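Quick one: this structure, given as structure tokens, is what I'll be asking you about.
A single protein chain has been omitted; all remaining protein chains appear in their positions.
Chain IDs A and B follow the sequence of writing; residue 1 opens each chain.
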Amino acid sequence: MHLFTIAKKDVLLLIRDRKALLTLVGTPLILTFILGMAFQGMWSAETPPARVLWINEDEGEFGDILFSDVLTMEGVREWVRLEQAQDRQDAREQVQRGRATAYIEVPQGFSQSVREGEGRIIVVGDPASSIRANMIPRVVQRFATELSSRTIIYQALGEHQVTLPIEEIELELEQVEISARIEDGFDQRSSEVPIPMDYYAAGMGVMYLLFTVSHGAGTFLREREAYTLHRMYQAPLLGWEIGAGKFTGIFLTACLQLTAVIVFSHLVYGVAWGDPLGVAALTVTAAFGASGIGLVIAALSKTQSAADALGTAVVLPLAVLGGSMMPLFAMPPVMRTLSKLTVNGWALEGYVRLMFEKGSINDLLPHLGVLVGMGIGFVVLASLLFSRRGALS
Amino acid sequence: MKAFVEVKDLGKAYQGRAAVENLSFTIPPGHIFGLLGPNGAGKTTTISIISGLFPPDKGDVIVDGHSLLTHPARAKALMGVVPQEIALYTTLSARENLHFWGRLYGLKGDALKVRVEQVLERVGLSDRANEAIKGYSGGMKRRINIAAGLLHEPRLLLLDEPTVGVDPQSRRAILDMIKDLNASGMTVLYTSHYMEEVQELCSLVAIMDQGRIVAHGTQEELHRVVGEHDLVRLEVDPPLEDPSFLQSILGVFAVNITPEGVDLTVSDGHTLLATIIAAITQQGAAVNAVRIERPNLETVFLHLTGRMLRN
Partner (left out) sequence: MRTMLLITQAHLRILSKDKTTLVVALLLPLILSLVTGLAFGGGQTGSYQVNVAFVDEDGGMVSDSIRAVFTQEPFLLHETTRDEARDLVRERRVQVAVMVPPGMEESLRQRTPLDVAILRSDFQESPRMVEQELSALFLEIRATAAAANLLYDRGVPWADAYRQTSLLWKPQPPVTVEMEGIQRQESDIPMGFNLASPGYVVMFGLMLAISGGSSSLLAERHGGTLQRLMAGPVQRWHLFIGKFLGIAATAVLQMSVLVILGAVLFGVNWGNNVPGLALLIVTLSLAASGAGMFLASLCRTSSQASAVGILSVLVMAMLGGTWWPLEVMPRSLQVAAKLVPSGWAMEGFTHIIMRQAQLGDVVVNALVMLVFAGVFVSLGIRLFRYH
């Protein structure tokens, strides 16, 4: 088959091109390493605590309970650094400028008004801090609800002219237990949280898969510029064999690149890619779909440098949409929908299922189908473009 | 004699401009057929069509009875093509390149290996065959470029300006190799704008200009077109602005300004020389050097088109 002769030669060309090889296989591994390291410590004790300013003008006991008991209990004190503020205005401004994460104010007469049934605590958060500034009101809110609970129980009992000592109420509250339990909705148990190193190994691998096919598009045009493509047309081959051969070449180099990233990241960083059969199937179909993009880039470009430029312009936005940079599961809904339009989005989602949800090849059937379908679609598009312009000009 | 290659009424236009028009010629087996013409005459277009790179707008090419239009694969299998450009993978070695091209021409296994070694031997690069081509000199690249066209032992070899940008030594080697190949029975189609090469190699010549064949035949037949004419080449200082006064001299057929001075096709150089020099001196210019050449393909071209080959 001439098709494989051409494809084999393309693989050989890539292997000989040290720089390209280093870029396409080495860079994703470097990036994975940096990203993995960076996020290893996320949410750990390594993260500096949030600075929280407070003012307590309450004369009663509830204000004290909040600042000396609730905000210093285990599970909260690790990530909060409490600091008493001198000036209300100054404290608010510090939060507004992001120098402190939040400001908590318990107004004058708070304990008294709680007993009267209308207490109020003020929490001001840094608008730019969506995570930690959100955690603080949650703690305060919980405290407020606990206070409300007791107030309401007193009120309810009072309506039936019942009065009970506080100890009995506390005892009753302890006995009533209701809680929420999160479970995975899958048949198999999944890992608790996605491991950043693993996620980014897949993310960067898939992003550089796109760079690989864009590089492949460049070699297609390089053949035109070097007239080796012309020479192929002069050999006794059929026209489609050349196009199919180049496509197969891009496809094989893409498979090779992605496999290299998978193998190296597994051996060096211990990334667990999951079910081998699923990984193999996904890798092959992802490479197929991406190769289609490569062929379209080749069909749209006139020279190798134009293909490189167009490639970058196509790859980076696709990488963003496909979740190589900001994780798929942390994306806004519209982005997540858009990622369904990209080859790399489907590929990455597939790898995530294999890695963290312990999926098997059966769970990936839609992914495999979509990737193959997209690949065919791109090949058809590229053939139309080529036949309109002629492969040689 | 039955024709081995038959080119029938080829026509090809790019964006409405004709690159070749009504092109017909035949090559009998065992000949070296030269396609001579200045740059842009349509030689490369012609050879590209014959090699099957793209189809003609009209006409056909028959190679050993196989039509290029109806049986392209069979016709192409008979041909070896050596393009004008170094169409090779420069990061791969010569041997790897030859293996690749050999496979595309249907060679396999041991047969392929043997042929690659033979061809490397033939172009004298066996000892450096494992080096990447990008380290080769221009002449060496040319030789591998030719070697790639010889692998499948084609019966027809198409060479498009194979000596462009080559040092004299390599050029000599290439020309000798073509003669050798021809002697062993290979038919050759050779294009060049170097008159000397065509003159040395080719038993049959077609002269092309502006997409048409202006004359073709054996070299003797072509010389006869000019008759017993000489080419008189003069170096003149300062250069002549309007050489038309020379045309009025009896016996002068064509006048052509060159960078050095002026070229004239004349009936008898030796007798007319004095008159010509006198006429030029009268215009206030001095003749610094004189050369008289016997009829050759250059004179034929000049005679037929009024222009020089290399302009």
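The rule we apply is simple: a residue touches a chain if its C-beta (ideal position, glycine included) is under 8 Å from a C-beta of that chain, and two chains touch if they have at least 3 such contacts.
Only a predicted model underlies this, so the values are computations on that prediction, with no experimental measurement involved.
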- Item | Visible chains in contact with the missing one | A
- Note on the structure: Contacting the left-out chain: of A:Ala201, A:Ile242, A:Cys255 or A:Leu321, that is A:Leu321
- Using the touch definition up top, pick the residue from A:Arg81, A:Arg138 or A:Arg389 that touches the left-out chain. A:Arg138
- Query: Mind pulling the chain A residues that touch the left-out chain?
  - Reply: 19, 23, 27, 30-31, 34-35, 38-44, 46-48, 50, 95-98, 101-102, 114, 117-134, 137-138, 140-142, 144-153, 155-157, 159-160, 162, 164, 168-169, 172-173, 175-187, 193-194, 211, 303, 305-306, 308-310, 312-313, 316-317, 320-321, 325-326, 329-335, 338, 356-357
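The rule is simple: only the chains that are shown with their structure count from here on.
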- Message: Distance between chain A and chain B based on Cα centroids, please, to the nearest Å.
- Response: 63
- Item | In the complex, chain B residues that touch chain A | 48, 51-54, 72-74, 76-77, 79, 81, 83, 85-92, 96, 100-101, 103-106, 132, 148
- Task: Enumerate the contact residues on chain A facing chain B in the complex.
- Result: 2, 5-6, 9, 12-13, 16-17, 226-228, 230-238, 390, 392
